[in-house]
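Left out: one protein chain. Kept in place: all the others.
Now for chain A:
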Amino acid sequence: MTDSPKTKLHGGGGSGFGSIGEDVLESILRRLPAATFASAACVSRSWHRVCRRILSRPKLASALSLNPCAQNALQEVVDKVLSEPICPHFAIVNVGNNVNMTDALQYIGRKLGAGTPIVISADSGIIGVDALINQVKEVEGGIDVGSYNSEDSDNAEQGIVLTVGFVPGLKVDVVPLLHLVEVNEDTLMVDKFITDITEYSVAMSGCSTPVGVIMFGDGVAEIKSAAEKLDYAMPLETAIVGDEKGNFEYRSADNSRYVPAIGLQDYTASAIALVFAKDRHKCPGLGDIKFHVALSDGLSTIGPRHRAASVKVDDCCTLLTARREGQEEILDGEGILNDIRDELENRVEYPDVYIGVTKRRVYKVGAEKAKSMSFLSFHGVMGGVEYLRVEGSGIESGDNFQFYYSDPAAALASCHKVSARMRSLNPGSDSDCSDKVGNIVASVGKSWVFGGFIFSSFGRGESFFNDFNVDSSPFVENFPGVPVAGIFCGGEIGRCSPSLCVQDSEEGTSVRRVCHVYSTVYLLMSYTQAPPGAAVTS
């Protein structure tokens, strides 16, 4: 056991409480809600010691509320998340479209203190543990990014998910991708974004690679290129996940750090990155937090490969003509679509169709040497007669592309593969590590998953699979009871960790994929204990 003073049992009396030993004190203090727990830690050396023991490991607390009144829902999730000891290092709030984000941000900001970085995003649906019934729920609602259906928005279940994380050993802050609004052009300051992230990491940990980055993009600007550059700039150990297209607001722990004080120009953030960097002042004896990413794919290929011939940008769309691979004839929109029409018509459900374009571009961040990389990115097919009309931009003549369609069967199979891979992260026997604070038997390299975050395509969910909670099932099956939250969004950002990769890359490993559609990206946060030799300060 520990060195704490054993229960002194002298005969009761007025100062009875003073004779309560630290082990009993622990039984009392672990029942406190977070705010009172913080007070308790400031009472005396003994109380502080006990509190440090109770809250020594990383913890994620998350709650979902479907209360139709937004203010009440907000209160419910805050109360639930702060009902146990936790010290907030960051917070992510996901809401439906009925919530005033600015007000919500203020409310949560007050509850969590000025130094806590907070991100709030509104998407097409939320995933979380219902505060009342303690079960994981997937709730799709709000406005579809793809289409507006007035029926849906009336009885769409709105809701709020709040996730608060305690991550000792890491430092967290929000880095914005600034959008310089000038008279003639809009510039996304992507290079500055990458440099800011790197500099934050260096300042916190002494090394330029953060542990993980969670991105939120506004979908208006082309976030894909920022995500691709981030993928290029960060080594594989850095986890990258996120939501391409949503509405967001944020509060940095230190706002002055990133927004330039110079000039009178208007800066808005087109995207933000919640950056997790190692803390160079981490206590010895504290283990390591690692991020792992898995991806469940939802698309299957169809038809022959094509090569873009002429490319025209029209508003937010691109108009293409193309050749079939290896052939000379240039096809117009009709011709290109004919290649897949027959095959598509045989399907029972009308799937969503995309083209996956392989873009070979030169990437360069800052003063580094330029490098050529290939990325696969998806553009929704809108139709076309004279030209093939697809969403988005960034396609160039000569780019190869192939058609993809949303495939529930493939998605389900992919989910099962992901689940099998996650099993390898599961320590297996002892899933109850979090309670036995003083009594745990430390085995070398013992690690467990303490929280998760899911980014799922709005196209998936109940209607896609004809079944409940499919996307969250790999996580819930493997880590029952572990806090998890997530969103349904319009474009998922993520790249697999080597340990959790299920992709058979047909194109070889040279083509990278960081922006996806119809997929589900899973972020797992795990904690690995320090080897027993390390000194433990308590």
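As a working rule, contacts are C-beta pairs under 8 Å (C-beta built on N, C-alpha and C of every residue); 3 or more make two chains touch, one makes a residue touch a chain; residues count from 1.
The criterion applied here is as follows: contacts and distances are computed from a predicted model.
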Choices "Dynactin subunit 4", "Necdin", "Large ribosomal subunit protein uL10m" or "SKP1-like protein 1A" - which one is the UniProt name of the chain not shown: "SKP1-like protein 1A"
Given A:A114, A:I133, A:A367 or A:A409, the one touching the chain that is not displayed: A:A114
Contacting the left-out chain in the complete assembly, out of A:T36, A:S397 or A:S424: A:T36
Residue ranges of chain A at the interface with the undisplayed chain: 7, 9-21, 24, 27-29, 31-36, 38-45, 47-48, 87-88, 110, 112-116
